[in-house]
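So the structure is just underneath, and the comments pick up after that.
The full complex has more chains than appear here; those shown keep their coordinates.
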Amino acid sequence: MNNPSKRDEILAILRQVESGAVSADTALERLRFEPFEDLGYAKIDHHRTLRQGIGEVIYGQDKTPEQIAGILSSMREHGAHNVLITRISGETADLIAEMGIILEYHPIPRLGIAFPGRAARVGNIVVASGGTSDMAVCEETALTAETLGNNVVRIYDVGVAGLHRLLAHMEELTSARVIVAVAGMEGALAGVIGGLVSCPVIAVPTSIGYGANFGGLSALLSMLNTCACGVSVVNIDNGFGAGILASRINQMDGAA
Amino acid sequence: MNNPSKRDEILAILRQVESGAVSADTALERLRFEPFEDLGYAKIDHHRTLRQGIGEVIYGQDKTPEQIAGILSSMREHGAHNVLITRISGETADLIAEMGIILEYHPIPRLGIAFPGRAARVGNIVVASGGTSDMAVCEETALTAETLGNNVVRIYDVGVAGLHRLLAHMEELTSARVIVAVAGMEGALAGVIGGLVSCPVIAVPTSIGYGANFGGLSALLSMLNTCACGVSVVNIDNGFGAGILASRINQMDGAA
Amino acid sequence: MNNPSKRDEILAILRQVESGAVSADTALERLRFEPFEDLGYAKIDHHRTLRQGIGEVIYGQDKTPEQIAGILSSMREHGAHNVLITRISGETADLIAEMGIILEYHPIPRLGIAFPGRAARVGNIVVASGGTSDMAVCEETALTAETLGNNVVRIYDVGVAGLHRLLAHMEELTSARVIVAVAGMEGALAGVIGGLVSCPVIAVPTSIGYGANFGGLSALLSMLNTCACGVSVVNIDNGFGAGILASRINQMDGAA
């Protein structure tokens, strides 16, 4: 599953120069690491699609529907599928679809999946949340992970202020390969789960709350300071990042 | 147990003027709210001793042994006992004792009790802590509360990263009249306890930790943002303040 | 008024297994701490209603009218009344009412009370505010406390910049069992009241102000740093939390 050695790739090019099959000038071009396509407003990395099983993800927030559709069309020509577009409105999704892009849209996490195709799913990722208000971030994680071919179990609204709701799910928690703990406000869910299980826990602070939560700072600091082992943290509201990382851990091969 | 009405006190003085027993000028002096003694470097409120059951508490940190002994001597003359002196070193305590003040000294919370005398203890306060490093703050709370005549149960090292350690104490927790939850780092203990019980919970963030705890900020924000009901927060490391407040709540009469 | 011992509940279930009245598998289900109902988007804790005198409180801010009505309907079937719904708009309240839920709506604190029924009121809670702009937070506190069966006295617009306005209310202040001090800007009200009375004071910083108040931070820090005894703090603008805590303290039985 790991990255094929860059070293071999470069050596291969050099051997072609050595054999005369390729000129020095051509090699120079090729040695510019990896091919990508330059649309002016964006550079698309088609190799990433092939190598890592996930194509260029599009952070949709600051792009026009035209820009997104342009990127998607280029990717489609290179055979991309299951391309994730994060943080787009329903209006943008509709406009992209009208331009002929097949797009599955999920309104709660404001997430699109272009050229969708169901992949086989492996392993076991649990996505747990502190409250119902965290659902948008949770679903961004869960859909990302599912799109990348992972089994996902959702356990929502199990915040630590009602501990029995969480403990009722001990079985799902202890059978997970990796857990994503999503919480705003005090952000204690990650640490409590971290103390109950022995698998890696990815903590996602959310900006849900008010007053002294300061846009998610309270949950962020709480999660960084947990004394539970095996917990690490991603950016506030970064459900997508948690989904990618959870997928990578879940799909690990056994260690030699 | 509540403050005797200030109104009655003022009215009594006015009635004495009305009856001619006291002159207007004398009354003016008396009406300057409450008597206190001015030592130059400090103003001692002897009435507080009588009214609230606890005399002038001495915040020892920035005072010389001579200043502390001076305040204590003046208080002793007004019959004070069980005077708390917070945040003093063992050396300062020894120096004060050498000046003839009877002083019980507790090195972990760096707390002195001058003119000690065991009061009858009532009710039931639980002091719970996240880790052994929080013990200084916990003991400041517990000793303050005991000095003020409260029964105190100590439950230490029950942080949320090992939830079973906390849950093993459910019985003590649910039988408390008020709980003081002391925790540094992620500070989640207060919220978890708040969700398990229905009595008031006083949260004390501590500065224990490192890195992104920023001197106790992480625990403070976490505790302020808990969604558990019945939790309120005092200043970072303020074990003394939590002890006073816990005493007040524990010693409440029944509501009419 | 305290939580019935969880230990007894569990022991009772185990005794039923011992006697053969209940199978091990059934007991396992029951031992999952406490029953709650899972609506998918929320988990409702019906036991809390019975045990603590207050049902599941609904934090309305991020929920649709449909979700709120769904939760309320489920609670109604379990006999809930006086259910508080915080931070909902008048439009949401109207939509919920149109779905057949009996709802008393208070526009200033944006608070709804579903299935209202007047409870007997006991004790004496004072809610004091620094300025008229803090009224929404104050009313959230006062209405919460009244709904939970407490007598509430309102003393508004008594900020410390005009001290005589506060001192004119000494009698109400000194006769309170617990005081909630609500203030934005400099937030000094809590400390000043804390120095005048001997009952517990719950400080609520508000986000009212501008410039260097940084969304309530100035009042929050001021309140945490008071040297008055008996003061603790809840989150910025958390009138509801202050109301719950004040109710718990006000309804304390006398200590044994």
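The chains carry the letters A, B and C, assigned in the order they are written, with residues numbered from 1 in each.
Note that a residue touches a chain if its C-beta (ideal position, glycine included) is under 8 Å from a C-beta of that chain, and two chains touch if they have at least 3 such contacts.
Bear in mind the structure is a predicted one, so any value in this text is a computation, not a measurement.
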Copy number across the full structure, from 3 displayed chains: 8
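Here is the rule we use: only the chains that are shown with their structure count from here on.
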Copy pair chain B, chain C: interface residue numbering same or different (half cut): same
Central chain (distance from its CA mean to the mean of all protein CA atoms): C
Degree value of the rotation bringing chain A onto chain B, based on Cα positions, nearest 5: 180
Chain centre separation (chain A, chain C; CA means) in Å: 38
Cα-centroid distance, chain A relative to chain B, in whole angstrom: 49
Distance between chain centroids, defined by C-alpha means - chain B, chain C (Å): 25
Residue numbers of chain C (touch at least two other chains): 59, 220, 235-236
Chain B-facing residues of chain C, complex: 1-7, 51-52, 54, 57, 59, 122-124, 170-171, 174-177, 197-200, 202, 220, 224-225, 227, 229-236, 241-242, 244-245, 248-256
Contact footprint of chain C on chain A as seen in their complex: 131-133, 135, 156-158, 162-165, 167-168, 208, 210-214
Residues of chain B touching chain A in the complex: 130-131, 159-163, 185-188, 191-192, 194-196, 209, 211-214, 217-219, 221-229
